[in-house]
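See structure below.
As you look at this complex, bear in mind that one protein chain is not there, while each of the others sits in place.
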Amino acid sequence: MPPQTLEQILEGRRSQPHQLIEVLQDVQEDYGYISEKDMQAVSQGVGVPIMEVYRVASFYKAFRLRPAGKIVLTMCMGTACHVRSSRLLLDQAIGQLGIKPGEVTLDGLFSIERVNCLGACAMGPIVEENGSYHHHMTPGKLRKLIEAIRRRETEDNQNDQTQ
Amino acid sequence: MTRLNSFRELEHLREQLREQRKNITSTVMICGGTSCQASRSRAVIDAVRKELSKQGLGMSVRLCVTGCHGFCEQGPVMIIEPSKMFYCHVSPDDAFEIVSQTLVKGEVIERLLYTDPATGERVQTYPEIPFYRAQDRQILSQNLMIDPCSIEDYITAGGYSALTKVLRGIAPVDIIKEIKSSGLRGRGGGGFPTGRKWDECAEAPGDEKYVICNADEGDPGAYMDRCVLEGNPHLVLEGMMIGAWAVGAQKGYVYVRNEYPLAVKHSRIAVKQARELGLFGNNILGSSFSFDVDIARGGGAFVCGESTALMASVEGKVGEPRPKDVHAVVDGLYHKPTVLNNVETWANVPAIILNGASWFASKGTPDSKGTKILALTGRIKNTGLVEVAMGTPIRTVVFDIGGGAVNGKQVKAVQIGGPSGGCLPVDKFDLAVDYDVLAEAGSMVGSGGMVVMDEESCMVDVAKYFLAFLQDESCGKCVPCRIGIDRMLEIITDITEGRGRPEQIDVLEELADTVSQTALCGLGKTAPNPVLTTLRYFRPEYKAHIYQKKCQAGVCKALITYSIDPDKCNGCGVCLRGCAHKAITGGKKQVHTIDTRLCQKCGICRSECKFDAIQVV
Partner (left out) sequence: MLQYVNVNIDGATIHAIKGTSVLDTAVEYGICIPHLCHVPNLSDIGACRLCIVEHVVNGRSNITTSCTLNVNEGMTIMTNTDRIRKLRRNLAELLVAQAPNSRAIQDIAVRCGVKEVRYPFRNEKCILCGRCVRVCTEVWRARAKGFVGRGKDRHVDYPFGIRPQFCKQCENCIQICPMTITPCDGPMKPGEERLCGKCESQLLTNEQAPGGCVWCKLGEGFGCGRYAGS
């Protein structure tokens, strides 16, 4: 589904303060993050003071206030994954990519997010990559996965450039 | 789908649908739940669908993409009725054989059968599998027959007949009486008597009332609600409607956490289909009852599982809990009387109406009736969703159903009830899954998450994990939770990093006591529980960390060293190549060694070594 315009997202929700979170959810889903400009527009559209919009956007982890990397690696930090050593996976990702959770690599390719349980506990530890769940991960497998993604993306890049 | 305007029309539709399925000889149920999708069940579904069509079986075999079957570790999972054949780890390449041999000729494909690790034998049907046999799957079994995206499936299976029974002629006050005598208690963790909650709301003054389904399920390690909502959304909705009728509400919300996209999707589809059929809206089925539901998404905040925070979130605000001096049943959503119940609580309601309160109360213990869905995960052989009668001993769940520890290790503890619950040691495994029994032991049934830990789990680390989790999720408003948890975490971190001092345990206990008594909401009040239970039952581990600076389980990085066992190492070099910190040296086919000054204990070598030669001391 192509991303909606802000107008479309606000349709049917104008001047309805209780729709604030739903509107922000749609903005996050369609644009990948919520910019200052979008927040101002949402504030006007939904009828909520800008301080409150900013407060809500910064409270909920679902909302990113800065753009994410092309590939978002979401590491599940739930209990079941934890006892299967998910901490080691997070350390591996941080070490290999050189960024902390919430940050983006310099080339804009990767960002790491932590989530407190994806609900696929039997298959843990889980690393989610842009919607795909990688299960029963180990630090070794994660290292190979990141390298494979990097290779894939650089090849795609090269292919795009040569065409 | 045309709108149904009377009870008779619904019954007629049900008869029609059943008639249409008369010619079905077999049903193939493939799990499309989140866990099986992680092991690529979608590809299996497509392959089987294609194969059925190729072999011309589209009319006689029904392919049903269902919700979770519970035995997640064995996914992708397939069940075939009426033979009850159970196939696991199915791959798309198996589709041809499954269709030609099992469906057409009735032959069993041995390699797809489940092998019982205890006996080494293959088991054909799912009721014979020990994992399933020891359970009482009242709610979860319904997942097998239903495609959650099809209201027709739900109706064919008898769905919405409880609602019909109610609207046809049971007064609200009698429904409340029935729920009260069933003994149903909140399944979200609070264990509050459901009938009493509904009664208080019904009594509260006001014409505008709400019912809410709490599908925020934030407890890490718990995914029962996800599976019920993903796999059988109409069951939950029907429960909510009965509740709404009982308390006088006309509007309901299902609050689903953001991290469950499939549950959101399936709930939305369910609501849409129900609206089309006229099961939501004005004058439902020709009665005087009008009701509608909206799906509200969470924003990624565990604290929104707390009722006042959840309601604030539905109102579009930050999920900061409010003081609960006046209860939600009187002053709730938009300051109106509101009944907020968990997914599983709502899911139990239709069966109670259909089968009666005494049927429900015949299972369980005097204070904890019915069945409970548990998410059994962690370091055991059979992980997945389990449903047992209340009163079942923990031992049965962990060993008979869970199959005991993996890799020949010893089970050490089980964490029940999420971050608000506690850890119980093996010698307490005769305790029953029962609200009051577990509360007395310092733990709680909670939402039903059960994480099993073995000798390689450090209990101090587990306490630290939960404190870090709660610190992350705290709304931050009140001092005891925001600062108190932070200071508890500071002390425990000192302990896990070798800086622990004996007097810190006293400070920790006193602080834990203060936080539990003064915090504003349930998150803060129960935050000390993991610390308190681990101190109660695993104090020796704390002492070892403090006095000997040792972590027996080999988890706390500052207190362990990695080394290579010379008896097991054959010099294959896999670890050397895998080490990102160049800490391993060794020639080909010679015993390798780890330079502990360079070793970061990242765990790669351990996960790559096929000979179990990397030791942690």
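Each chain carries a letter (A and B) given by its place in the written order, and its residues are counted from 1.
Following the convention adopted for this analysis, contacts are C-beta pairs under 8 Å (C-beta built on N, C-alpha and C of every residue); 3 or more make two chains touch, one makes a residue touch a chain.
Keep in mind that what you see is a predicted model, and the values were worked out from it rather than measured.
When the missing chain is restored to the complex, the residue among B:L354, B:V507 or B:L598 that touches it is B:V507. Interface note for the absent chain: among B:R482, B:R536 or B:K549, the touching residue is B:R482. Among B:S457, B:S474 or B:Q552, the one in contact with the hidden chain is B:S474. Listed residues B:L520, B:C579 or B:C609: the one in touch with the omitted chain is B:L520. With the whole complex as reference, residues 36, 39, 49-55, 58-61 of chain A touch the missing chain.
Panel shows chain B; residues 301, 318, 323, 325, 471-480, 482-484, 486-487, 490, 507, 510-511, 514, 517-520 of it touch the chain omitted from the view.
The rule is short, and it goes like this: only the chains that are shown with their structure count from here on.
We define each chain's centre as the mean of its Cα atoms; on that basis chain A and chain B are separated by 23 Å. Contact residues of chain A toward chain B in the complex are 17-22, 24-25, 46, 48, 52, 55-56, 59-63, 77-85, 88, 91-92, 95-96, 115-124, 126, 133-135, 138-141, 143. Chain B contributes residues 34-35, 37-39, 72-73, 75, 217-223, 226, 258-260, 296-302, 313-319, 375, 377-379, 383-384, 415, 418, 449, 451-453, 457, 462, 465-466, 469, 472-473, 475, 578, 580, 600, 602-604, 607-608 to its touches with chain A in the complex.
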